[in-house]
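Reviewing the structure listed below.
Note that this complex is displayed minus one protein chain, with the remaining chains in position.
== subunit A ==
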Amino acid sequence: MPRSRARRRAASALRLIAALVFAGGLYTAFAPAISAQDAPLSPAAMEGKALFDTSCISCHGMNGQGIEGRGPSLIGVGGASVEFQVSTGRMPLGSQGAQALEKPPVFNEEQTRQLAQYVQELGGGPQLPEGNDLHSGGDIAAGGQIFRLNCSSCHAFGGGGGALSSGKFAPRISDTDDRVIWAAMLSGPQNMPVFGDNQLTPDQKRDVIAYIQETLKDRDPGGFNLGRLGPTTEGLAVFVVGITALIFTALWIAGKS
């Protein structure tokens, strides 16, 4: 009996060891997969992280998770959003206000892409296609149709922008790069609605940008476009200016004679 007891003990010890080895083996087998999230960042993202740690971290937090009352989380916003906000100078934010304003960008194009790469690898999200020319070959007429249905209500028919609520506004889009327009549609910066690739396919986005860039080439004979709002505005302006001039001319003539 004592012997069998010893055997039992030895057997259970063996089972324990076997279980431990199995568990340890499982861990070693699966742990690398789990820790893949901590996989080393790409070189560009490393550069981006360095920039992030000096310029963005105070509002968006250590890992881009956001800080309550200061800045939103960047998890899932994607590289497109970063490119839009940083390349137009809206980020880093100058001061809290109704909305972030466009200003001279703090980072150059390469740094912007590095930041975008870092945020992309941090939490994923929509990304911009390659290249700076995102309008060639777009169908301008189709783009105009899409623009009038989706964009013109805020950005106005001539792309001059317009007012929103409480001091916010839709900016002028008439001197905007292809990538910025694409990023705006894809990420829906600030109060702009998102136009994901399911709603406006990449081809349609290309059409819209082609339309916007093409209307920019339209010159304004006469010099002032008056928001490109059309004959009503122009008629009103001519009427007000013209009548005023006529009144003063009449006064001048009456005063002379």
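Quick note on the criterion: contacts are C-beta pairs under 8 Å (C-beta built on N, C-alpha and C of every residue); 3 or more make two chains touch, one makes a residue touch a chain; residues count from 1.
Assume contacts and distances are computed from a predicted model.
A chain of this complex does not appear here, and its UniProt-recorded name among "NADH-quinone oxidoreductase subunit M", "Cytochrome bc1 complex Rieske iron-sulfur subunit", "Branched-chain amino acid ABC transporter permease" or "Sarcosine oxidase, delta subunit family" is "Cytochrome bc1 complex Rieske iron-sulfur subunit". Within the complete assembly, A:154 is the residue of A:46, A:67, A:101 or A:154 that touches the hidden chain.
When the missing chain is restored to the complex, the residue among A:137, A:196 or A:230 that touches it is A:196.
If you put the missing chain back, the residues of subunit A touching it would be 145, 149-150, 153-154, 162-166, 168, 170, 188, 190-196, 198-199, 219, 221-222.
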